[in-house]
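The complex is shown incomplete by one protein chain, all other protein chains being positioned as in the whole.
This part shows chain A:
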Amino acid sequence: MKVSYNWLQSFFIGKLPTPEKLVEVLTMHSFEVERTEKKGSDWILDIDVLPNRTHDCLSHIGVAREIAVIIGDRPLGRDNSLPKGRTPLKEDKSQKIKDFLEVKVQDKNLCPRYCARVITDIKVAPSPKWLKERLEAIGQKSINNIVDATNYVMFETGQPLHAFDFDKVEKGIVVRRAKKGEQITTLENEKYELDQDILVISDIREPLAIAGIKGGKKAEISQNTKNIILESANFSPINIRQTSKKLGLRTESSIRFEQGFDPNLASEAIDRLAGLIQEIGGGKVIQGMIDIYPKKIKPKTIKLEIEKAKRLLGIDVSIKEIKNILEELGFELRVTNYALRITIPTRRMDITLPEDLIEEIGRVYGYEKIPAQLPTAVLILPERNESLFYENRIREILIGVGFSEVYNYSFISEKQVMGEQISDLIEVENPVSQEQRYLRPNLILNLLKNVKDNSRFFNEIKLFEIGKVFEKEEIKRAAGIFALKNKPKEAQEFYSLKGVVDSLLNKLRISDIWYSDQISDSRFRILDLFHQGRRAEIKVGEDSLGWLGEINPEVLKGLGIESRAAGFEIDFEKLVKLATEEREYLPPSKYPAVVRDIAILVEPAAKVEEVLNLIETAGGALVQDVDLFDIYEGEEIGEAKKNLAFHIIYQADDHTLTNEEIEKIHNKIVSVLENEGGWEVRK
């Protein structure tokens, strides 16, 4: 809200602090000041009034009241009445308002108070210079003395007001809900269609104004206006907010009504306005005010324990100081045993609890004076967060093998969706763009996008992410992608990434891992994303932990990615359940190990795992390890054949193996491979 420094000064007898100092005072005790701007001899402060203070501070008086409390000057008097130099209202006692005007409020929930006055024989003219300047300083256009006066009093008091041309109003005023299909043309000549949820100020025939938001053309103040009706009312904040939103019409008036403010202000403000109009536009103020105010708001009383205030703020402030602050704020106090009974002026709608009063004490006293203290509470040891611990472990492991961490958006576009059924995705009701229309069902789709975006600059891309995805449920996953632009060795991405997954699970001490080419888990439905022959489900026992696969080259081509790429995605929560930090040391054997190599010719579809299983079963306990060190396919060994070469490491824990012993086992392995496996062992 824009506030004029000179205008503020007009409420004070003493000189205000410099604008710069004032900004600091306000910032530290009341509100942040977004900007200050010099305008001629004036300074304009753009004040960010806090949402809980919009009831009483969207006005110059409101801000002046704040300043007064903080700097300890008291300009307005306890009852917050007259700014200095103001002419008191003189009513024309010869005529009574009820002879001029009838007002009916049909919906008292939407309009808790309606005040009206009538002034006759006014002269519409340009505003005096001082008035023009004040309004222009805060960015308001001057229109004429009558309209300017209503605006001026709103910016001064916070009460929006309106003036109607008395002679254009047919048979009094009715405050009612609009009828469906009813229309209004506003002062700016904009036409609006109304409905029953919209409150209007109407005469007997048609709406004169959209209540609390905008005046209409019909009873507009014109050059020829002689007699006027002044309105000062209070409307339901929720209703004004809804109407303003619905019509897309936000005004200085609607902003104030939306937040709600003290209905008791209405009468005070209308008198101020009538007095001002009399001063600058002449005319006779008809005696009396129409005031429809069935449920008068009365001040509340709150009990505040002094000790509680001190305990919550952590300051040692004297009762005298507390009393002083509260009185400066215009609160009435009664002291009882260790407590204060405090009567809150109705304008302070934000104060309903002792804590609200403690805030007042704290901020006026100065939050800056609150000392820094470390709590002396009972020592509670922080619990270890397993999920967080393993999140960080996984990061360390993956970063250690060359993967960089990304944080992607939780959203994806329809175009990005692959394999998943669109209908299975969770759609955002109000997306900011089509790019972010759905919640991501997995991490890999956005990782693929990262590969595309990075491929201009990098030949090798290794990325991972740990984050929440949204399938039917919200679930945390860890995923990685590996892309190589230069044509690598056959299926290098797949095997490199498989190695990464193996290392990861191994470091987390998850054993019993195996890879199945039968994808069973329906949660990993994004199979189209993968090369049909190069994808696997990562399994622990019978449980599915995630998947691993080479990205379908067609998909990559479609995305405009030149590299080949492989990705994995793992259910993070399952991972945490399986992971352990337990380790048990096994001493290395004291006896020498003997390595024997073996080469086997198999059909191309034979799986390494099958061969390994046979070797291990046949070898028994003395086979300490079996390593595949070469896979060869080529002309020399004939078509439809594949050569697998293994190191077999023989070792015993309790003695040195003799040649005969090794020979015996090795021969057994050979014979099992030949007989059970049906493969040729090359000798």
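In this section, a residue touches a chain if its C-beta (ideal position, glycine included) is under 8 Å from a C-beta of that chain, and two chains touch if they have at least 3 such contacts; residues count from 1.
One rule holds in what follows: contacts and distances are computed from a predicted model.
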Original post:
What is the missing chain called in its UniProt entry, if the choices are "Phenylalanine--tRNA ligase alpha subunit", "Simple sugar transport system permease protein", "Multicomponent K+:H+ antiporter subunit D" or "ATP synthase subunit b"?
Top reply: "Phenylalanine--tRNA ligase alpha subunit"
**OP:** Quick one: say which of A:S267, A:Q416, A:Q436 or A:Q492 touches the chain that got left out.
**Re:** A:Q436
**OP:** Would you indicate which residue among A:S10, A:S30, A:S202 or A:N552 is in contact with the undisplayed chain?
**Re:** A:S30
Subject >> Hidden-chain contact residue, picked from the options A:L463, A:A479, A:A565 or A:L673 >> reply: A:L463
**OP:** Consider the whole complex, including the chain that is not shown, and state which of A:T301, A:S387, A:N506 or A:T617 touches that chain.
**Re:** A:S387
**OP:** State which residues belonging to chain A touch the missing partner chain.
**Re:** 27-32, 50-53, 237-238, 241, 258-259, 311-315, 353, 355-356, 358-359, 362-363, 367-368, 370-375, 377-383, 385, 387-388, 392, 395, 398-411, 426-432, 436, 439, 446-447, 449-450, 453-454, 457-458, 461-464, 467-468, 470, 474
